[in-house]
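Before I ask anything, let me first share the structure, which is written out below as structure tokens.
The complex appears here without one of its protein chains, the remainder shown in place.
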Amino acid sequence: MNSNETTQPLIKLNGVGKAYQHFELSDVDLTLEPGCVMGFIGPNGAGKSTTIRLIMGLVQADRGDVEVLGVPMPEQMAAAKRDIGFASEDMRLFKNGTLAWHMNFMRRIYPGWDDNYAQVLLKRFDLRPEQKLKGFSHGQRVKAGLLLALARRPRLLVLDEPTTGLDPVARKEVLNELLEVLADESRAVLFSSHNTQDVEQLSDTITFIDRGRIIDSQDKETFLDKWRRVRFRAAAEIREEDLTGVVEFHHRGQLGSVITDRFEPAMTERLTHLGAEVQGVEPMTLEEIFVAEVEASREEVLL
Amino acid sequence: MTTIAVTNAAAPANERVGLHTILWELAKKDVYFSAGPLLAYFALGMIGVALLAAGHEATFYAGALLLMSAVIVTGAHLVFVNVVGERGQQNLALVMSLPITYMQYSVYKLGANLGIFLLAWLILVGAAVGTILGKEGLPNGLIPFTLIMLLELCLAYVLVLCVALVMESEAWTVVVMTITNILISLVMYGVNRIEGIGQYVSGPVAVWNRSSLGLIAAELIAIVLLIAVTLLIQSRKHDYL
Partner (left out) sequence: MGHDFILSQSDGRPMYLQIMEQIKLRIAVGDWQPGFKLPSIRELAVDAKVSVITIKRAYQDLETEGVIVTQQGKGSFVAAEDDIGQRLKEAELDQHLTQVIKTAKSVQLDVEELISRLRKRWPEA
């Protein structure tokens, strides 16, 4: 692992596949560049946790290559993990230890531990170091885990649901800290979240996974630009088949709308040509896109 | 023949904290979180030794029982808290997020929990043998038998420890532990009946013959084999969570 390579992707998954009894991850391609935040979204059971486990070397891929910080996983996981900060929902700190004990533990193991920053985080996250972990609430536990990961100033942060279950203040604190990481453009963050607002706000790249496959992985602005909701008004019948790139289609009475994931001006022309009056072309929030995408793919399965 | 890689991949020396430091910190952690109970069991064991030393037949058996119980419960605690519990309490994910491989984890886990156990075990063995040697009322002939039985306890512990690590299942661990505990009494009875051991138990001299030495050697070999096989199996695993 060469720490001088600041242009090399921090995570690179190529054609990765992993089969379980009731679930299969297949053809996963994923690249995380330095200086980048990747938001990883998908419904429950889509494969986010499995992908993250593959990245951390906790499981081994059946097919394809997993490379993190320039070394293959899981073969050289020890080398890679020196510079990865990991926090996950199903990871627990030792319940009989205090937060201070954990901080001490990490300090002795990681030479990059920044004690000043750790103290700052203690205040910002409002945590008590002398308290045992078993006395922590869920939110405090999550913040404690993040503190331990952040205070080491690792080059790569891999976070599984870092803001889930946090109150609004705690969420803001966490997001602030994640953003501070990005002031250094050799570092990067991968985080999975159900909170589409967080993902929309923070991510440079959005990776969307469903049923073990990557649906889309590209820079956020381009991604958001592709999706539009077009509202129209038409007395005549407009048929869905006459339009292209339709994800969702409604037409009741005179008013209707089309959701598309491939918007072009030609579409509004097409609608006008079919006799509709286009009333608005609206961008969609990530949450709306998420729901539309997943609902559409569920329907496809039923058909 | 595949080599089991235990050493770390190369990293700039000044940025690196030695692997031994990480594994040592983990071992210390295992002790730290069990320190209270372990000391309590140890105290129990010492009471057992005291009873042994009292020299009467009744206190001898009580003492032996207490001693063995202390050793057994120490082993059980170590396995259930440090091995089964770590996985169950979801601490394993935390440990595996540290810069170690699963093989290194296995080595540390086995090493630390064997080490802690052996520390208690050796002190108690020493106390027991010393008491037998020192006390007039206890025939030295007891020594080989005692040693064999205490090694049996050690073997049972190693078995349960290895099973816990390899099978990753609380159920399996409980089953094997229960079986070994039941077998101890049977083994004790069986060993006493072996030609060359049972007959010298009440004698004034510790008799080291083919039977007693052979049995001890067999137990030691079994322990080493168990550890080797466990490490081999662990090295082949690639899905840890």
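Labels A and B are assigned to the chains in the order they are written; within every chain, residues are numbered from 1.
What we mean here is this: a contact is a pair of C-beta atoms (placed from the backbone, for glycine too) under 8 Å apart; a residue touches a chain by one contact, two chains touch by 3 or more.
Given the structure is predicted, the values throughout are model-derived calculations rather than measurements.
All shown chains touched by the missing chain in the whole complex, by label: A.
Which of A:Glu221, A:Glu240, A:Glu264 or A:Glu299 touches the hidden chain is settled by the complete complex: it is A:Glu221. One of A:Met56, A:Leu202 or A:Leu271 touches the chain omitted from the figure, and that residue is A:Leu202. Annotation: of A:Gly17, A:Gly35, A:Gly64 or A:Gly112, A:Gly35 touches the absent chain (contact as defined above).
Which of A:Leu179, A:Ala235 or A:Ala266 touches the hidden chain is settled by the complete complex: it is A:Leu179. Take subunit A: the residues that touch the chain left off the picture are 35-37, 175-176, 179-180, 182-183, 185, 197, 200-205, 219-221, 224, 283, 285.
In the analysis below, only the chains that are shown with their structure count from here on.
With each centre defined as the average position of its C-alpha atoms, the distance from subunit A to subunit B rounds to 45 Å. Of all the residues in subunit A, the ones that touch subunit B in their complex are 1, 3, 53, 56, 58-60, 71, 74, 76-82, 84, 86, 88, 90-97, 105, 108-112. Those residues of subunit B lying in contact with subunit A across their complex are 8-12, 15-17, 19, 21-22, 25, 29, 32-33, 89-91, 93-94, 96-101, 104, 238-241.
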